[in-house]
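All protein chains but one are shown at their positions in the complex.
Our next item is chain A:
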């Protein structure tokens, strides 16, 4: 399973999200590869799930992956809930 964490530039914020997703997956006992990138790169990348903010999610409409919306990239409880619901 492959999960992408995205932000506008694909540098810092998406990396923080990636690390939080990795923490959450460890808690859930789920084995997945997580990568971070900017939203245009993600649009062209194969994945099973993409985690994005409400502002970026519309830019990924039509992507084969499941687009999961998270309001706060720092709120691990929210990230955990969103991922659990979409596994």
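Throughout what follows, contacts are C-beta pairs under 8 Å (C-beta built on N, C-alpha and C of every residue); 3 or more make two chains touch, one makes a residue touch a chain; residues count from 1.
In the analysis below, contacts and distances are computed from a predicted model.
Visitor: Of the candidate names "Ascorbate-specific PTS system EIIC component", "Substrate-binding domain-containing protein", "Acetolactate synthase small subunit" or "Protein-export membrane protein SecF", which one corresponds to the UniProt protein name of the undepicted chain?
Guide: For the chain not displayed, UniProt's protein name is "Ascorbate-specific PTS system EIIC component".
Visitor: Check each of A:15, A:32 or A:69 against the chain that is not shown and name the one that touches it.
Guide: A:15
Visitor: Could I get the residues of chain A that touch the absent chain, sorted low to high?
Guide: Residues of chain A in contact with the hidden chain: 7-13, 15-16, 18-19, 22, 35-41, 53, 55-56, 58-59, 71-74.
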